[in-house]
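Here the complex is missing a single protein chain, while all its other protein chains stay put.
By letter and in written order, the chains are A and B; residue numbering begins at 1 in each of them.
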Amino acid sequence: MCLALPGQIVQQTVGGKATVDMHGNKFSVSLELVPEARVGDWVLVHAGFAITKIEESDARETWALLEQGGLAEELGIPDKR
Amino acid sequence: MEKASDRILLAHGGGGEMTSRLLATHVLPQLTNPALAPLTDSAIFMAGRCRLAMTTDSYVIQPLEFPGGDIGKLSVCGTLNDLAMVGAQGVALSLALILEEGLSTELLDRVIGSIKLASSAAGVPVVTGDTKVVGKGQADGMFINTTGLGQPLPGIRLRADRVRPGDRILISGRIAEHGLAIMSQRRGLRFDSPLVSDVAALAPLVLPMLEQLGGAVRWMRDPTRGGVANCLVELAEAAYAAIELDEPAVPISLTTRHAAEMLGIDPLSVANEGKFLAVVANDQAEAAVAFCRAHALGRHAAIIGTVTDGEPGLVELLTHAGGRRIVQRPYGEELPRIC
Partner (left out) sequence: MDPAVVEIRDRISRAARTVGRTATIMEICGTHTVAIFRQGLRSLLPENVRLISGPGCPVCVTCQGYIDAVVELASRPGVIVATYGDMIRVPGHKSSLEKARADGAKVQAVFSALDAIDLAKENPQQTVVFVAVGFETTSPATAAAVLAAEEAGLENFVVLPAHKFVLPAMKALLDSGQVNVDGFLCPGHVSVIIGSKAYELVTRTYNRPCVVAGFEPMQILSGIALLLEMMAANRAEVVNVYKGIVQPGGNVHARHLMEKVFVPSDAHWRGLGVIPASGMALRPEYRRYDGFARFNIVEGADYDPPGCRCGEVVKGLIEPIACPLFGKACTVSSPVGPCMVSSEGTCAAWYKYGRHAVARTIAKK
């Protein structure tokens, strides 16, 4: 019922919002539901809101599952892991 | 007993099932003729003793300038690509501008500059044109229509009825880049993204490839609106064959894939403006990939599927997880969703 993906907070902006980086795509996301989140934290984003803080390893695992099939390597995209 | 809509909806312009239905119900019954009937990217017909290819396309895009190009570059490349997809070298272009009252002349100059650049790079001049201005609110900045006239390469016949089971499906590069780059600029979901439209004229890759591989290339299309999904379902229907696609083989950048996931959009349904799909005889498929990869426009070319003798019209995807699913024509307008 709800799409949500992990990203990393790269900047806190005005009005309780932050810029969240999802593999290069940067979305403006509200931190109202996870006010304790800070720059560098990983969060799960749904409909423009961070809904929970998550561990970096869990975020990377979610991305890794998304990327299964070895595309990252084949396309020569630097792997941050 | 599908109910007809009595108004034009945005989805009728999406290039998917709704567009087909609009054409089939309201346009083709009155206009059809042998040159139009195959509904290929360009028509091929005789003008006296000369074989000609002709195509036309209208460009309505927001924003007018986007990462990787603008409406001017798009209107030249898009039309020349439609010629290339029937194996024709562009000869001449027309340019019709519909400008909205209040449009900045600086912006117009930039767009015309891109048109000049793209047409001279392709060696195809704009030989005729037209300009109209409409009142404020009657056009979204500017609309462009271009018509292209081309000369088909001799001996090349690219048609769905030449497609055979065992043939392979080739894509010339990473998918979904144009559509997602445009979406990243849209009102209501704007996001900062390194995504860049792939808009490019494909003839410098396509025509030499056709000359080298000749009849081994059976069919070609550029997967613009409606994306790869739309193109391949249309091919499967026209060729009366089935297609099996290998999801892990489909080239797509991680940035594109993640943007699509975030917006809840299937990248197979997203527009491309600098890629082509080709059906190639199995024994020449690797040669075709190698030919593409040697060219800047085809560096990420890959074989992504096979034509089979399965249920005619069926396109099946072998997923990353090893499952199978049907690939459907997209409905029309792609909307970001939350669920």
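As a working rule, contacts are C-beta pairs under 8 Å (C-beta built on N, C-alpha and C of every residue); 3 or more make two chains touch, one makes a residue touch a chain.
Because the structure is a prediction, the values reported are computed rather than measured.
The set of subunit B residues touching the chain not shown comprises 1-3, 5, 7-11, 16-18, 21, 187-189, 263-264, 266, 311, 314, 316-326, 328, 331-332, 335-339. Although one chain is not displayed, its contacts with subunit A can still be listed: residues 1-4, 15, 17, 30, 32-35, 44, 46-49, 51-52, 54-55, 57-58, 61-62, 65-66, 68.
We take it that only the chains that are shown with their structure count from here on.
As a whole-number value, the distance joining the C-alpha centres of subunit A and subunit B reads 32 Å. Of all the residues in subunit A, the ones that touch subunit B in their complex are 1-3, 5, 19, 22-28, 45-47, 63, 66-72, 74-75, 77. On the side of subunit B, the complex with subunit A involves touching residues 174, 184, 191-195, 247-248, 251-255, 257-259, 261-262, 264, 300, 320, 337-339.
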